[in-house]
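Input: a single structure, listed below in structure tokens.
Excluded from the complex is one protein chain; the other protein chains are retained at their positions.
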Amino acid sequence: MSRLRLEGVTRRFGGLVAVDNVSFEVPAEGVTAIIGPNGAGKTTLFNLISGSLPPSAGRILFEGADITGRPPAAIAAAGLVRTFQLVKLFDDLSVLDNVKVGCHLRGSAGLFGALLRPASVRSEEAAVDTRARELLAFAGLSAFADEPASGLPYGRQRMLELARAMAAGPRLILLDEPAAGLNTEESAELARIIRRIAEEGTSVLLIEHDMTLVMNTADRVVVVDFGRKIAEGTPAEVRANPAVIAAYLGTGKPARDAAVMASGNQETARG
Amino acid sequence: MADWSYIPQVLVSGLGIGCVYGLIGIGFCVIYNASGIVNFAQGAFVMLGGMITHTLFARNGVPLPLAALIAIATVALLGVAIERVVVRPLWNRKATMFVMILATLAAQIVVERLTLIAVGDQPKTLPVFTDRPPLMIGGVAIGFQLIWIIGGSLTIVGLLAAFFSLTKTGKAMRACSINREAAALQGIPVSRMLALAFALSAALGAIAGILITPTQYTAFNVGVPFAISGFIAAIVGGFGRPFGAFLGGLLLGLLQALAIVGFGAGLKNVAALSVLLLFLFIRPSGILGAAK
Partner (left out) sequence: MTISPAITSPERRPLRLPGLLPWLFAVLVVGYAMVVGGYAATVVSFALIYAVFVTGLNLFMGFAAQVSFGQNAFAAIGGYLSAVLTATYGWSPLPAMVLGIVAAVLAAAIVGYPALRLKGHYLAMGTLAIGLITYEITVEWQSVTQGYMGISGIPPFGIGPYEITSDRGQLILLSLVVAASLFAAARIRRSRFGRALSAVAGSEEAAVALGIDVARYKLAAFLLSAGFAAMAGSLFVHVVGFVSPEVFGLHMVIVTFTMLYVGGIGTVVGPLVGALIVSLLPETFRAFKDYQDLAYGAALILLLIYAPRGLASLFSPRGRS
């Protein structure tokens, strides 16, 4: 069964059609990437999937259940968690506490638990602490555990956002341009972490502009342009698709990306 | 309980106070449009309008029209002073909107207390502008002060309309309110616009205070209730639309007048505040809908 299925999802803003009748499936295994030129409607698509925006038409099914138009918190509770294009950390909390917030869904202590702290709550807190530290280690952030999140360098902030999202124990994680602003080393590290996440059973759906990252991590690629799906397949298939190459033709980066894909050479051309 | 035969009379006086609320509400909108701030010191301007005029007139023997003009000018300057001393530093430090509201509220308290220390706590009043018996129109007594209030307010609203659409400065202010960054790029001195907005808003408040004082009184603590009424007027009219605020003020004055007839004078503030809550919960964009 697919993890996520979009059926004819459309979103209009007045006269503008941001997402136009998009349908695809995200398999339970591995990493799926959504690529496309700027303004193609990718983030809007994420907003529709995660529940921040209701679609104008179409259905979204998560593990067979219809999540179309459900509120974002409920969708997160169902196992679908997203990160944001512009990092939204909890600035006043420490790095460790940020990840602990991510563990919110896995706990149940409320106000009375906070005040009275019975044994069940104490052990829940201990488990949360353990899990949060494990995730920090996974993301390479252990050294920063007690620092305020806002003090982290940008690359590490993105990793923190990723670790925090993973803390919620999602079965599908949506990553919105996780590599934006990262240098080559950080991107490579990110690619490794994304593959590990997928190997450990969480499906990954990501939006990316960094073609090297996409080609290195994705098992399937969906190409979107002007809100419409124009191609779908393995990286190799998509790379050779003339419609995709045409969509990317232009000056500067998009043309180089097209060149990367067309030539199949993954070592050259990095933004 | 309710004596409905007084309705036309009550409505007319409700219109009068409504004009005053409307002027104050326009003041809120002008500042909000220029800066995104809700200036809670607005009430202080209203209070000072009447208070300074009274002090000049009663203590120093200045003729009433001149005293009024000096008062308006002084209060306008005070508006700029508050902008420079309180608002600008917070603005430059990117303070949150709540902090700005709190700071302007604190400024209101400071002005209030200074006034208390300067003139004491006795209420003061001004003589009516035209000392003649009221006009009787269809069984309704219309005092001359009421005519001054309504006439004065309408004139000012007209002048404002002309200012915003015909003069260069007025158009520049409107540009600032629509898009501050674009206006700055066009060479409009945005910070000077902010000072001007405060001066204009303060002047409007002062005029409102001067117009209404002859029919009631002024004292160091009348500022806050007026500010709240002006704010309600602005919300009802659709925050950000100056002329909507004026209409909102009229509506509020009428509703309040009806509430007084129906429930007694004591509950008039509760009536006004309930109107506010109603709009906030149900239609925060006001009757006309939000600007932009």
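Letters A and B name the chains as they come in the text, with residue numbers starting at 1 for each one.
Note that a residue touches a chain if its C-beta (ideal position, glycine included) is under 8 Å from a C-beta of that chain, and two chains touch if they have at least 3 such contacts.
Keep in mind it's a predicted model, so treat the numbers as computed, not measured.
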Residue touching the undisplayed chain, where the options are A:48, A:81, A:179 or A:207: A:81
Identified contact with the non-displayed chain, of B:7, B:80, B:110 or B:258: B:110
Touching the absent chain when the full complex is considered, from B:63, B:133, B:187 or B:266: B:266
Listed residues B:58, B:73 or B:95, member touching the removed chain: B:95
Among A:58, A:148 or A:233, the residue in touch with the chain that has been omitted: A:148
Interface with the undisplayed chain - residues on subunit B: 38, 86, 89-90, 93, 95, 97-99, 101-103, 105-110, 112-114, 116-117, 224, 228, 231, 235, 266-267, 269-270, 273-274, 276-277, 280-281, 284
Residues belonging to subunit A that touch the chain removed from view: 50, 52, 71-73, 76-77, 81-84, 88-94, 97, 100-102, 104-105, 107, 109-111, 113-115, 117, 121, 124-126, 128-130, 133, 148, 164-165, 168
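The rule we apply is simple: only the chains that are shown with their structure count from here on.
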For subunit A paired with subunit B, centre-to-centre distance based on mean C-alpha positions, whole Å: 51
